[in-house]
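Notes follow the structure.
With one protein chain withheld, the remaining protein chains of the complex are depicted in position.
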Amino acid sequence: MTEFIQIIVNGMANGALYALIALGLTLIYGVMNLSNFAQGEFAMIGAFGTYFLMQMHMNYMLAIILSFIIAGLIGFVIHILAFHPLRKSEPLNMMLSSLGVSVFLVNLSQYLFSPNPKVVSNSFSEKSIQAFGVFLSEQRILIVIVSLILCGFTYWLLERSKFGRSVRAASLDPDTATLYGIPTNRIAFLTFIFGVALTGIAGGLTAPIYNVYPTMGISLTLKAFVVVVLGGMGNIPGAIMGGFIVGLIESFSAGYISTAFQDVIVFSALFLVLIIKPEGILSKVQGEKV
Amino acid sequence: MKRFKKMFFMMVSLLSVLILLLAGCSAPKGASESDSKKDSSGPMKIGLVTQLSGGGALYGNLMKQGAQLAVDQINAKGGVDGRKLKLLAEDDQANPSESVKVTQRMVSDENIDAWIGTLKSSDTITDIGITAKKNIPSFVPVAVADNVTDSGLNNVYRNVAKNSMQITEMVNYILKEQPHKKMAIIAENTDYGRNIVKIFSEQFEKDGRKITNKELYNVGQKDFNNQLTKIKASKPDSVLIAGLVAEGALIAKQAKQLGINQQLYSFGGFMGKQPMELGGSAVNNLIHTDYFVPTAKDEKTQSFVNDFNKKYGQIPDSYYSAATYDAVYLYADAVKKAGTSDPEKVNKVLHELKDEHTVMGDITFDKNGQAATKVWISQIQDGKQVGIYHAE
Partner (left out) sequence: MTKTRLFYTAITILCIVCSIASLYIQNLYLLRVFILAAITAILALSVNILVGYTGQISLGHAGFFGIGAYMVGILNVNYHLSFWLCMVIAVLFSGLMGLILGLPTTKLKGHFLGIATLGFGVIVNGVLNNWMQVTGGPQGIRDIQSPTLFSIPLEYGNYFLGFIVACLSLLVLVIYLLIKSPVGRAWSCLKQDEITAYVTGIHVYRYKLLAFTLSGGIAGFAGALFAGYMTFISPDTFDLNQSISIITTVILGGSGTIAGPLLGTALLSFLNEWLRNFDELRLVIYGVILVAVIVFIPEGIYPFFKNKIISLFSRRKRVNQLKTSIDPHAGKDAVNE
């Protein structure tokens, strides 16, 4: 029984992290129609940002907030150089461009910072709380809390604010949105920066438990894609739900089937969802646009 | 138009077959390994093939630093018989076809005199197949899978203990000195990790002891809670980490956070100070095999450690640098003894070496090129590596 609860707790804790990264990905997809394969690399940037700020004896929470800004700034530059010129071209080209960006960022950071993992330690990182034989490290609790807050904030932003209305309009139909005076290009810019900056925070949050190194983002990108597809692309509550579902599938398949086949099982689940309900678990059915 | 296409189609297929037939009968001999000439006055080239990008670059760079240090030292002393050494380091991305390409380039374009490589045993085996055609002395300082030196090649030298040696040492140590009866293994999903699982559990269970779990993780994975939860549930009295330090340190940390306080064991990956940097207090008391102890009071080891520290500003972490450093010296000394860089003669000298003193210990290559280097058992005690056991 303890094991069962521990598995659920593990899955939920990881799921919160996946949800946070997927949130940025799904926002960007919704507005720009871009499958951003460089998403995980912004987590890496955020993590490196946190590491270097903490080397300068900055408070951990402050460092995380600044890593949000760092990731956003780098996202701004990348968007201008690699994505903005392609806004009118095929989505496939944008995707390829993001692959190029990913190769570039990983290898540049390896060149600049060496491939050695770097350790970020804060007051939470070593401790864990315990209840009835179930353990959860304090850092993971922090991740869950921050992730839920950010998900909630993003949801509020999209549903209630003026910016959110523009984003939703731009993602539903960019042409009509432009006709109504919504600056879709600027919205795309802001969404991209906000999306990657969220992922930057995720990177800063994971730094104490996963260490910081150049290739840390790649597996996160893949997981985030699974989450986004499960939840429905461009769908915020879907991404949050999807995050927890993927986390749970992962921990249950590892716990009760096989740790070696963990990834195979996660992707098979994705496959099944795509076949049965391609628009995602939470989406309402939409017909094809002619 | 249609007829033309048909004709065209037939013509091309006929011709292609014809060409091949012709090729069989009257083709030139084709490229062969023997006709390139060696420049015997320029620098001697040592090719290093290892992973220098991506996740494994962490270990590949250590190899490169070790080799570069040795080359610089030898050159500073005037080289070997008046010839300088030159290190060519290339990235193989841990990909078999890249590795083969890079090795081939070194062999046929650069005319290397010696080859050192790689991080991965499976790539190493394929690569030494290429260097063997020209009989180039090939050193394997890092890859430990048993079958690297089982291929019967005459030009392969491994100056590090093979996997089964370190596993046997570890099992013997536990059987003799430790009370643990139920052990869980968490292993990386590569041939390195899988081999450890196989050999270790065979030897460990012979004595009536039990392996409770064999959990696998992928290289580059960061979260091990799922594996560790499973291990915790079967209540072993100790845990063996069959992996390298980047993941191993995280495993140790996350195990502590899950309340697994059992004794941890691991292998060569946990040498040096990196485990303490990455794992902090979580790796305290971890027991592991060790090929190279930087604090050993050996003169050669001391000078290596000091020079390395001077050049790169850090104490050499693990055997990666030390063994690669040794490989360069082994080659240079063999050339000195043979008086030529002719591969035949150098190979002969290398096979005849007897207790050659190096950082990794006294090296004698057997007929397969395997050296029996020292294997210690060390423990991490309060942030320091302490040798605790050495089977004679």
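Labels A and B are assigned to the chains in the order they are written; within every chain, residues are numbered from 1.
Here, contacts are C-beta pairs under 8 Å (C-beta built on N, C-alpha and C of every residue); 3 or more make two chains touch, one makes a residue touch a chain.
What you are looking at is a predicted structure, and each value in this text was computed from that prediction instead of being measured.
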TODO: Have a look at B:S108, B:Q262 or B:N284 and name the one touching the chain we're not showing.
DONE: B:S108
Task: Contacting the left-out chain in the complete assembly, out of A:P85, A:G133, A:P183 or A:P237 - done: A:P85
Task: Residue ranges of chain A at the interface with the undisplayed chain - done: 29-30, 33, 35, 81-82, 85-86, 88-93, 95-97, 99-108, 110-111, 171-173, 222, 225-226, 229, 232-235, 258, 260-261, 263-264, 267-268, 270-271, 274-275, 278-279, 283, 286, 288-290
Open item on the list: I need the residue numbers on chain B that touch the omitted chain, in ascending order.
Closed with: 1, 4-5, 8-9, 11-13, 15-17, 19-21, 23-24, 27-28, 30-31, 33, 35, 52-53, 89-91, 94-97, 100-102, 104-105, 107-109, 122, 125-126, 189-191, 194, 216
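Just so we're on the same page, only the chains that are shown with their structure count from here on.
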Open item on the list: Under the definition above, what is the set of chain A residues touching chain B in their complex?
Closed with: 2-3, 6-7, 10, 13-14, 106-107, 110, 114-117, 119, 121, 126, 128, 130, 133, 135, 137, 206, 209-211, 213, 215-216, 218-219, 250-251, 254-255, 259-260, 262-263
Open item on the list: Give the list of chain B residues in touch with chain A in this complex.
Closed with: 53-55, 57-58, 61, 189, 215-218, 220-223, 225-227, 229-230, 232-233, 246, 249-250, 253-254, 256-259, 274, 277-278, 280-282
